[in-house]
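See below for the structure under consideration.
For this depiction, one protein chain was excluded, whereas all remaining protein chains were kept in their positions.
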Amino acid sequence: GQDDGAAGFEITQEMIDASPYLQSVLSRVDEVYDTSEFAKDPPYRIAFAAQGTSNAWSALMDAHAYWYVEHLGEDVVSEMLYGDAQAQADIQVPQVEDLLAQEPDALILVPMGAAALSAPVERAMMQGVPVVLCASAVETDNFVTEVGTNLFTVGANLAQWLIDTVGADGNFLMMTGIPGVTTSVIMEEGALAVFESQGIELLDNQPGFWSPAEGKKIMETWLAQHGDEIDGIWTGGAQMAQGIISAYEDAGMDIPPIAGGEQQNGFLRSAIEHGFPFYAWMYPNAMITVCLDAAIQILQGEPTSRFIDFIDTLPEARPFTDAQAEDYYMPSWSDDVHGPITMPDEKLAELGFLVEESG
Amino acid sequence: MSDYILEMRNISKSFAGVQALKDVTIRCKPGQVYGLVGENGAGKSTLMKILAGAYKADAGEIIYKGEQREGATAGEVIDSGISIIYQELALVSQMSVAENIFLGREPRYALGVLNLRELHSRSAALLTRLGIRLDTRLPVSELTVAQRQLVEIAKALSQNADLIVMDEPSAILAGSELDQLFSIIESLVEQGVTIIYISHRLDEVFRIADEVTVLKDGELVETRPIDQLDRPTLVELMVGRPLDEIFPQTDHEQGELVMVAEHISSDTILEDASLELYAGEILGIAGMVGSGRTELARALFGADPLTSGEVRLVTNKGASWSNPAKAIESGLALVPEDRKSHGLFTSLSARINVTLPILSRITRMGVLQSQAEDEIVEAAKERLSIVMASADQEAQYLSGGNQQKLVLAKWLETNPTVVILDEPTRGVDVGAKFEIYKLMRQLNDRGIAIVMISSELPEVIGMSDRILVMNAGRIVGEFAHGEASEAGIIELATMADSGANHS
Amino acid sequence: MSVAKPHESAKQVNGWRARKFVADYGVYIALLLLLLAAAVLTPKLYEVNTIAVVMRQASQLGIVAIGQTLILLVAGLDLSIGGIFVMTSIVVADVTNGRDDLVIPAILIALALGALVGLGNGVLVTKRRVPPFVATLGMLVLVKGATQAYTRGVPGGFVPEVLGIVNQSWFVLSIPLLLWLGLNAVFMFVLGRTAYGRKVYAVGSNTEAARLSGISVDTIRISVYVLGSCLAVASGVVLTGYVGYVDRFIGTGLELDSIAAAIVGGTAFVGGRGGLLGTIAGVLLIQLLSTMALLMGLDIQVQFIIKGLVILGAVTLYSLANVEE
Partner (left out) sequence: MNVSARLVGELTDSQRLFLRRYGPIFAVYGFIVVLFIIGATQSERFLTLRNLTNVARQSAFLGIVALGQMLVILTAGIDLSVGSLVKLSILASAIVMNGEVGNQGAAIAATLGLGLAVGLVHGFLVNEVKIAPFIVTLASLGILRGISLSISTSPVGSASRPFIMFYVQKLGPMPIIAVLFGLLLLLTALMLRYTAFGKYLYAIGGNLEVARLSGVPIKAVRYGVYALCSLSASVTGLLWLSRMGVGDPAIGDGIELQTITAVIIGGTSLFGGRGTVIGTLGGVLLLGITANLLVMLGVNQFVQGLIQGVIIVAAVALYKQEGD
């Protein structure tokens, strides 16, 4: 586990008992997979079933992937087979089948549905293709390793920070991501565990679909309904936070503490401008490099931990607060860049993510 | 137990304000042929559709084979031994001949599995009985109109009915096909089958009917044995007065030449038609259904593109056109035969219907001038005595006659020099019909030239200054006023070797 | 010798009036009922702030629904507008890159591209006789694909500050609301008071009769698709200003919602019947439902169910009004 950032929050045994997710993650942290059955000589053909064309986060993940493969060289990874799921499980399931039909040496999967991808993952393993889950988990335990972070703790930390900042008697709102998507569901679970454990009743809890437009629509109604009773908002991501900020701007009201920013340049720009307290977590798209490293490690037959927290490899992905906003804001990045970025600036420029100096 | 196989007692039916049938009673005995006659819109088809279960009567009762019938569906009626040949062809054009003949009652094994062999062999046998040879696998869309009519008849025969209704089965049949039909009717009658035969061809009625029922304006005029009738009496019963009174005449002289069509053909049955049209005259076009009269009208109007030949005005700088918009600009108007699907905007108000082709006259820079429009609509309403609650009433809620007047009014507003009327009195009651005739004459008096297509020979003969006869897409003859007779026209219209090849 | 007897005519007119009343005002009756329900369930709805929010959000749907209504009037349908929203927001951000002075050119470019999409829809529907459903669905995939190829997956650039004016409110008035009302006024005028409007209804009511009346049917149908796309661009600009940055999921679901709004508002699916007055009520109905659901803290899933039931209920009303005797 990790306990950076927020003070005072401890995962209790009760929480572990209540959460299959926590049980799974905590048990896998110390578990090591014997990968000798997968060992072979390089170069490797690695299949990457990506979230694909959907948003900047995913585009940057793909960019990191292509860059990193190039960086590793052809004698390590000879080919990266790619599947673009367009963020839909319906598309990803057959795509994984198509990728497996090409008999890759390993499969890196950013699952678009925890259950939808369970059986496909198991079938890959059965076929002898080691699976690295990237950024999200699936329902089955039959894969080699998962690269991610303890999302329960993330959600809980965000909630705890909010309580610490506002006080336990505050009125809080929660805006989650897409109903049913694991990342959203687990963060919500962690947050609710904290709120409940301290007897806090929320004003409301609605899904904002990780969309600034949805986030803004809901926030506008909340503002009309609760006005300045609102003392703090928990949210599952920076895009929704942007919608929330925008609704406050329109209403001309002061923005309360927001738990759930990210190193997302647009968010940071407004946050610096308005100067409200926030707590940001990180879900770096650069974690794909960790996933690729894990896949190579597996193919080299080295024992591999079954849960790899990206923070151990990407220290720049630690949470931060408004106090460090200036350090994380990059004037040269366009609004939708999600940090941290580990590839060189030229790659960002190639993709059109760098702002022209004149602008 | 009565001797009647069918009694329809005191049947009434109205459609959105049109009283189609009022208190009509008919009785039929087995093994007899009943002629059912009356003018267009008299209610003949409606009565038969009520019998068929296609419409529900507002009042009255049906007693069939001694039992009172209540709210039967079309399928139940067929199963009970009644089969109907509808006036409008009732076939699914995408489906094959055999599938159409047995639609709804396919020979089958268990579980609804079709016996295709029997389907086709029985269909072929039926068609042979009608004296034609057709591939029963061919979709109906590939057949000529006459062939389709024969398929309809085969369909009725396939049902082994005790009572067969034929609603104008002969309208598109001629010569040997017609003879074949009559001999089949005779053999059916011998087997005890009852026939109700609807036709505008009174000769046929006299040839086969045992008894004749006359309807007029939805009411029963009389039922009489055929031997107590002669032709003039029957006509008088139908129309209510001697025939020649209903056609108004004008005494004008033939005007100047306004329009010529030279050797026009279109992508339809129409081939190499030429005609001249003079100011102030009515040029009648006669022919059997399917002879290409409608296609001629559409070609003249630019609605179907010409594949060869030319249509132009002699006046108006010799304008010619290639689409309806330009034809209208040049001074043409077309009142199509199929009012519902080609003439009327049923979901729109009467006002919009009337002013649609003359929008430029009632708009300034594209903006409607309501006062100008009101005046035009009001004037049109007066001139044609259109009965409607308000100009904003939707066209679909007007009676048939008023709908037809609406379409006429629309075209008259364009101040045309040439008006093409395709079946202008179809489905119009007798009063309105008379008004339409008067109106046509008024147009003539204003120098407007009229092309009138009609399936009613008396109408064509009575109204036209000249008559062209069409047969299989070609113009095959011309009669001057006073020279035409029904027999003469029919002879030309049904001549077999004029390029027509029905089967 | 009169054509219709007087008493029949009276009966017929009464029937027509009754049906016309339900057809014209049915949706307003439903709206009224909903507002009454709101007075009990969610009194918050009647506060100025809430009304402002409802109106501003309704405008986004409302502007698209104007175009959708036009297209439905000619018996068409437009599913491609989802692609147009995304395209608009990308063009705005890409062309201006945050510069206020480039907003007008950006909007013009977006309108031109939108018109092109509408033209594609119209040509497929008229010249190739592709059913509108499939034609516009194909265009949707195509537009989304083209946008994707152009941006290489990364919608870049900034939304200019000046578009933020769409977020200002004066009491209940806001720019989107004014735009919506203005466009409604313009298109009500066009539909009701101009030759073009007459032709739109005529084409929808009976295509062949319209052609035989000298109307250039294909031109009217194509123009309506182009207008629909341009209105989608307008809505896209408002949405872009509303969100403040480029969002790939911008306006998701508005295509089906706009169809629902128009149909619930009494525009016939088969064309030639209906109009904007009903669509406005349809839009308000749908927007109120979702705002009320939020005010009541109802789950999103319950909203789906309620929306479906309301559509069915409203349409049942019309189908009852149209039953032949």
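Going by the order they are written in, the chains are A, B and C; count residues from 1 in each one.
As a working rule, a residue touches a chain if its C-beta (ideal position, glycine included) is under 8 Å from a C-beta of that chain, and two chains touch if they have at least 3 such contacts.
Bear in mind that the values here come from a model prediction, so they are computed numbers and not experimental data.
Peer 1: Out of A:E14, A:E74 or A:D98, which residue would touch the omitted chain in the full complex?
Peer 2: Only one of A:E14, A:E74 or A:D98 touches the chain omitted from view, namely A:D98.
Peer 1: Would you indicate which residue among A:S78, A:T140, A:Q300 or A:T321 is in contact with the undisplayed chain?
Peer 2: A:T140
Peer 1: Of the listed residues A:S19, A:T53, A:Q264 or A:S305, which contacts the missing chain in the full complex?
Peer 2: From the options A:S19, A:T53, A:Q264 or A:S305, the contact with the absent chain belongs to A:T53.
Peer 1: What is the set of subunit A residues that contact the non-displayed chain in the whole complex?
Peer 2: 50, 52-53, 62, 81-84, 86, 88-91, 93-95, 97-99, 101-103, 112-120, 122-123, 139-140, 179-182, 185
Peer 1: Spell out the interface residues on subunit C facing the chain that's missing from view.
Peer 2: Where subunit C meets the chain not shown: residues 79, 120, 124, 128-131, 133-135, 137-146, 148-149, 151-153, 256, 259-260, 263, 269-270, 299-309, 311-312, 315-316, 319, 323.
Peer 1: May I ask you to list the residues on subunit B that touch the chain which is not drawn?
Peer 2: So the residues of subunit B touching the unseen chain are 52, 54, 73-79, 84, 86, 90-95, 99, 103-106, 108, 111-114, 116, 138-139, 142, 155.
As a convention for this text, only the chains that are shown with their structure count from here on.
Peer 1: What is the distance, in whole Å, between the centres of subunit A and subunit B, each centre taken as the mean of its C-alpha atoms?
Peer 2: Each chain reduced to its C-alpha mean, subunit A and subunit B end up 73 Å apart.
Peer 1: With chain centres taken as the means of their Cα atoms, state the distance from subunit B to subunit C in Å.
Peer 2: 43
Peer 1: In whole angstrom, what separates the CA-based centres of subunit A and subunit C?
Peer 2: From the centre of subunit A to the centre of subunit C is 36 Å.
Peer 1: Contact residues on subunit B for subunit C in the complex?
Peer 2: 14, 16-19, 301, 303, 324-325, 327-329, 334, 336, 341-348, 352, 355-357, 359-360, 363, 366-368, 387, 389, 393-394, 397, 399, 401-402, 410, 429, 431-432, 434
Peer 1: Mind pulling up the subunit A residues that touch subunit C in the complex?
Peer 2: Where subunit A meets subunit C, its residues are 53-56, 58-60, 62, 179, 204, 206-207, 209, 211-213, 216-218, 220-225, 227, 239, 242-243, 246, 249-251, 266, 334-336, 351-353, 355-356, 359.
Peer 1: State the interface residues of subunit C toward subunit B in the complex, per the touch definition above.
Peer 2: For subunit C paired with subunit B, touching residues are 1-5, 8-9, 11-13, 15-16, 20, 193-196, 198-199, 201-202, 205-206, 208-216, 268, 272-273, 325.
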